[in-house]
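Okay, so here's the structure we're looking at.
Here the complex is missing a single protein chain, while all its other protein chains stay put.
Chain nomenclature is as follows: A and B, assigned in order of appearance, with residue numbering initiated at 1 for each chain independently.
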Amino acid sequence: MGPGKSGDRERAVAVKKTEAVRRQKRKESDLRNVSDTLQDDAAQKQTLLGADELILNMGPQHPSTHGVLRVKLKLDGERVRGTECVIGYLHRGVEKIAENRTYQQFAPYVDRMDYVAAVSNGLGYCEAVEKLLNVEAPPRAKVIRTIMTELQRIASHLVWLGTHALDIGALTPLFYCMREREEILKIFEKYCGARLTTHAFRIGGLQYEAYDSFEKDVERFCKDFERRIQEYVDLLTGNSIWIGRTRNVGVLSAADCIALGASGPVLRASGVKWDLRKAQPYAAYDQYKFEIPVGTNGDTYDRYMVRMEEMRQSRLICLQAIENIPAGPILGKVGKVLKPPAGEIYHSIEAPKGILGYYIVSDGTTQPYRVRIRPPSFVNLQALDKMARGHLVADVVAIIGTLDIVLGEVDR
Amino acid sequence: MLDKVIFFFFAGVAILSAALMVTRRNAMHSAVFLITSLLAVAGIFLQLRAEFIFIAQIIVYVGGIMVLFIFVIMLVNLDVALHQLKFSRQKWVALLVTLALAAEVGVMLWSSRGVPGQGFLLPNAVPVGQLPPNTEALAGRLFDAYLLPFEIVSVLLLVAMVGAVVMAKKRT
Partner (left out) sequence: MNPTLHPVLAFLQTWWVELVCGVVIIAVVPLVAGYLTLMERKLMADMQARLGPMRVGPHGLLQPIADAVKLLIKEDIIPDNADKMIFWLAPVTSMTAALTAMGGIAFGPSFLVARDINVGLLFVLGVSSMGLLGIMLGGWASNSHYSIMGALRSTAQLVSYETAGGLALISGLLLAGTLKIRAIVDAQSNDGVWFVFLAPVAFFIYLVASIAETNRAPFDLPEAESELVAGYMTEFSGFRWALYFLGEYTNMIVVGAVATTLFLGGWLRPFPNVHWMNWLDAVPALFTAAVGVYCVLRAGKQPVRVQIWFMWGVALTCFAVAVVLGLPLLVAQLKFMMPGLNGAFWFLLKISAYIYLFMWLRFTLPRYRFDQLMHLGWYILIPLAIVNVLAVGVATILELEYGWNRWLALVVTTVFTLAAALFLLRVNDKRAAEASSAAPPEQPSPEDSYAG
């Protein structure tokens, strides 16, 4: 009689017990009422104060959590008293994989983290390894990288806008955003053959030369885009229902942002003017003039305005860049086999969602010793608790949407 | 002839629903049968050419009061109430009262059997064409001769509403 058998018997006893309970309950099914179902469906916990707290589970499969995210809400009636995020449903062990791949082999993996903005991920990684190798990409490569990254920023913000509006109930902006994003993805496809996980850049520069009508395509897109942004603004910005759903919802003060480590539009909407493209310029950003939009309140509406303005600024950067793409080589002097000297490097860029950092430790071989990625969504998600307290359950969806998280990045 | 059929249909539904209502163990089933009973009574009102009462019954009674009843059933713990079902002591008193009432009704019907037009079946006292439209007639009397009671009842309803809101507000 091994352990399996006794376990079976216990399980059989347990099953019999639940069957008996169920039969009893069916007899009394005529008398079912709300409090009964309450005890069945949700776990009621006694807190320290002895008050009853209801835990509502949201996810991991849910139309609004933008990925496999599980959020446990502690409710008091309709008000949220606390949240707890359970992540890891999309963990793929990317950082561990990096230890067994060469530097070039690892590059496609970083696309899959923030799969909505793959180009930025690639930019961060390539620049980090280039720093490690002490190599600089040629100017032409830098400018084209900048154009592609800014286009990707616009595409990422378009996805955010569409899904966020959809969560709040506006059905139409999603399709308009997808229509614009389609143009960007066509440019990407013509450039490197892929739309989503592009692997656009190589360590040392670019692999593909800008195709013939690259400048014309980008210019046509940018010229068209101003009118489109105006469409979104007309639909949402002045809409009293939109304002009612987003004003004063999910307020995060500047001090809280800095304490939590939030970055990107979340930080800038709270009033802190910090953007790595201006503070620690990389690629070709120091050559172009653009503004950093900053909000005042730190609520959902301000984050919306900041991201809309960022799309406009990205468009301006693209227009400035395509006027003057320097001629020259696209790949710097890197060998086929990359063996960076032993050492460590931390390099961060301003991804569409916030500060994306790569910490690479090299031990002198062709494979990195450790790659640690600092994803913006992971850090921003910690602000969810602070932002959601005191709000209604219906607001939690809006707050998750406004953080603009991608679970591929949160879980890696 | 058609009148009789329709009347017996509505009356039958009303009585059957009422009987089912008081014999169900499930409170929600009782409420549903009460609704069907009320609708049947509304049908009888319609047959009596009292259209306004018919629609008032549906809007107020079914659409308002029964909705309230169902709200309460959904929100209130019924286990406690059901355990108080100890009618065994009052069974015989109830039977006595029922027999007395039945005797009264029987005597009344029997003594009115000679009066023409009274009794079981629905008379049409006035030909339809000469009946004043129900709504206008009602409105005329209500706002003309009975204006003061009408206003007093409105104030009473307002007081009830305000009282309900005040009692329901959380103590903050």
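As a convention for this text, a contact is a pair of C-beta atoms (placed from the backbone, for glycine too) under 8 Å apart; a residue touches a chain by one contact, two chains touch by 3 or more.
Just so it is clear, the structure is predicted and the values come from calculations on it, not from any experiment.
K.L.:
Using the contact definition given at the top, list the shown chains touched by the missing chain.
P.N.:
Looking at the complete complex, the unshown chain comes into contact with A, B.
K.L.:
Any idea which of A:Val68, A:Val110, A:Leu206 or A:Leu260 touches the chain not displayed?
P.N.:
Answering carefully, the residue with contact to the hidden chain is A:Leu260.
K.L.:
Of A:Phe175, A:Tyr211 or A:Tyr346, which one is in contact with the hidden chain?
P.N.:
Considering the complete complex, A:Phe175 is the one touching the chain left out.
K.L.:
Pick from A:Glu99, A:Asp363 or A:Asp385: which residue touches the chain that isn't shown?
P.N.:
A:Asp385
K.L.:
Please identify, in ascending order, the residues of chain A that touch the omitted chain?
P.N.:
On the side of chain A, residues 25-26, 29, 32, 34, 37-38, 41-42, 56, 58, 63-64, 74, 79, 81-82, 84, 165-172, 174-176, 179, 235-236, 239, 241-242, 244-245, 247-249, 251, 260, 382, 385-386, 389-397 touch the unshown chain.
K.L.:
In the full complex, which bits of chain B touch the chain not displayed? Write them out.
P.N.:
On the chain B side, contact with the omitted chain comes from 1-2, 26, 28-29, 32, 35, 51-52, 54-55, 58-59, 62-63, 66-67, 70-71, 74-75, 133-135.
In this section, only the chains that are shown with their structure count from here on.
K.L.:
From the C-alpha centre of chain A to that of chain B, how far is it in Å?
P.N.:
Chain centroid spacing, chain A to chain B, equals 61 Å.
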